[in-house]
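Below you'll find the structure, written out as structure tokens, and then a few comments.
Note that one protein chain is taken out, while the other chains of the complex remain in position.
For reference, chains read A and B in written order, and residue numbers begin at 1 within each chain.
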Amino acid sequence: MQANADLNNNTPAPRKSKKRKKKVNWTLTSVMMVLAIFAILGPLYITIVIALKDPSQMSNVLSLPKQIHWENFKNAWQMTNFPKMFLNTLFITVVNVIFTIFTNSMAAYVITRYRLKNKFFNMMYYYFISAMFIPFNVIMLPLVKEVSAFHMDNIIGITFLYIVFGLPQNIFLYSGFVKEIPTALEEAAEMDGAKPMQIFFKVIFPLMKPMHATVAILSFMWTWNDFLMPLVLLSNPDQQTLQLAQYVFQGQFSTQYNLAFASYVLVLLPVLIMYVFFQKYIIAGVTSGSVK
Amino acid sequence: MVEINLKHIYKEYDGNDSYSVSDFNLDIKDKEFIVFVGPSGCGKSTTLRMIAGLEDISKGDLVMDGKVINDLAPKDRDIAMVFQNYALYPNMTVFDNMGFGLSIKKMPKDEIKKRVDNAAEILGLTDFLQRKPAALSGGQRQRVALGRAIVRDAKLFLLDEPLSNLDAKLRVDMRTQIAQLHQRLQTNMIYVTHDQVEAMTMADRIVIMNDGKIQQVGTPDELYNKPTNKFVAGFMGSPSMNFFDAELKNGRVSNGRGLDVAVPEGRLKVLREKGYDGKKLTVGIRPEDIHTEQVALEAMPDAVVSAKVEVSEFLGTDSMLYSRTGETEFVAQVNARDYHKPGEEVEMAFEMSKAHFFDDETELTIE
Partner (left out) sequence: MQETIKRKPKRKGKKIPFAYYMMVVPIGILFFIFHTIPFLRGVFYSFTDWSGYGTWKFVGLKNYLYMFGNSNITHAYWFTFKFALFATILVNAIALAIAVGLNGKIKYQNFLKAIYFLPYMLGSLIVGFVFKFIFGNMLPSLGRALHWGFMSSNILGTTHAWVGILIMTIWQGLAFNTLIYLAGLQSVDPEIYEAAALDGVNPWQKFMRLTFPLIAPFFTINLVLSVKGYLMVFDQIMAMTNGGPGNSTTSISVEIYTQGFQGSQFAVQSANAVVLFIVVLTISLIQLRVLNKREERLG
């Protein structure tokens, strides 16, 4: 879309919303505000407050802590082997995002560009698009057998699977975008003497930036919050993710709610921090990933 | 020294029975400015893209300086191309856009800089080298696209409708700039356009195409004054030539629907020799060859019709009279001082010595 706009000098200027005095509907504003605070932020407030208390302050769950017990975090940190799990999850997420962007965009570009001219690539397109209808739950039983046979039941193995499994959706996402890039750009690059890889990496790849952002956000969210794949694929306690560790440690927390909630906060915090800073991009990215 | 020969070039697409380009023959001399012109879909862009190597040639030979280059990759043909939508790389600055081809070829940085600076100087882009294409106006983008071709120092320039995205005034300016550029660079250029005005003003020679076939090759003057068929006659010139389906009888052509004028002796002789006496043919006359001045009416008394002006367009020096005589409609381009209101009955003289006659069936010029 960006590419197209740059090439067309007659892009219509964004329609300016008419500057009429916008009358604020305060009733609606307050309803939406109250709903947001109680329904959405309420559970988060409870989570944080409990994480900061000790069991003696739990008689009134909703009250603010009289004394802040930071040691809950320290204990949860040690108990759930947080640093190890955090690094594992970070590794999976970061490697997945980087490799996904490079490999999936490449495949999506070629498939989209050549599927109308070439039966093979057209077949590949339909192959991947139909694979979107096969949910992970359907393949997980045989997959677990296959993965353990290949000794891939570890962090590296699962990262690899994330990169490959994201392919159908990402081809779908990138393909809508690639269609908007004029072929004249590649032809110009070809006339300039660029080889296929140079055309892709020097001309096309940089143009896909807005879609890279969307794909990166969606891949990040998927791997960071995923529970099912780690649950069935990762058995070694050293090779677990934050989400899986939370599940595994549930029993150990038993009624130590403060510790449990402190560990939830530890898991939620990285995502929340990211959300605070990149909220605008995340919302835009998720929207453009779903709405054409 | 560059000579390009296109020998019996054909282009065929899969699943398409007819040829998109058929039997295209053309010899391009050194330093020539060739314009391919024709309506959209006539095969002019396809031919250009075959020369560039962006499309395969189905049949025939493309020869450059004596060597057949059909199977040569675009990058090895030493050809530069300017695209219709400029195809500037949006992620690169103007400098990088122009230098991209050179850096791909691993040319030393200072040589690239020298060439880009030089091209920017020629095109007046020196102040914009660090901008991205999005921050340029249409005309500036167009010049960057030209610059990208200039720095390559290629043997042949291909320009695919480069001005079609510019507004009317800029288009006229750029037309001159490109013509000057051709003078200065002294390279071969092939320029594709659907605009006959561009073709007429810029070309050394024009190749006019329709339905994948060459209709005529010639200088602008030849195409305008000696069109070989009805298509060429109708395509070149604005407003278009008036055509009438008529019959030649008793030294006059008439269509039985209001038009009835005498054919001058010289033209009549040719028509009779070719056996058109008493037969149907198509008469073509350009709007500027229809006159309303008194002196013309007197000079050609046997080619005067009385017509009613239906619409009158004032264009400054000229005015266009969209007129009707009987049931026959035509356009006359007359001096604006000789003003006529819509609804007026006006005597008009057809300067038949400048008329064109075409065969009814083959639409070829009768000569």
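What we mean here is this: a residue touches a chain if its C-beta (ideal position, glycine included) is under 8 Å from a C-beta of that chain, and two chains touch if they have at least 3 such contacts.
What you see is a predicted model; the values in this text were computed from it and never measured.
Trainee: Taking the entire complex into account, which one of A:68, A:138 or A:156 touches the absent chain?
Mentor: Result: among the candidates, A:138 touches the missing chain.
Trainee: If the hidden chain were put back, which residues of chain A would touch it?
Mentor: Its contact residues with the unshown chain are 17-18, 22-26, 28-29, 31-33, 35-36, 39-41, 43-44, 46-47, 50, 61, 103-104, 106-107, 109-111, 114, 116-118, 121, 124, 127-128, 131, 133-135, 137-146, 161, 164-165, 167, 195-197, 200, 221, 224-228, 231-232, 243, 246-247, 250, 257, 260-261, 264, 267-268, 271-272, 274-275, 279, 282-283, 286-287, 290-291.
Criterion: only the chains that are shown with their structure count from here on.
Trainee: Express in whole angstrom the distance between the two chain centres, defined as the mean CA positions of chain A and chain B.
Mentor: 55
Trainee: Considering the complex alone, what residue numbers of chain B touch chain A?
Mentor: Residues of chain B touching chain A: 52, 54, 74-75, 79-81, 83-91, 100-101, 104-105, 132-134, 137-138, 141, 148, 152, 165-166.
Trainee: Considering the complex alone, what residue numbers of chain A touch chain B?
Mentor: 2-3, 5-10, 182, 184-185, 187-194, 198, 202-203, 206-207, 209
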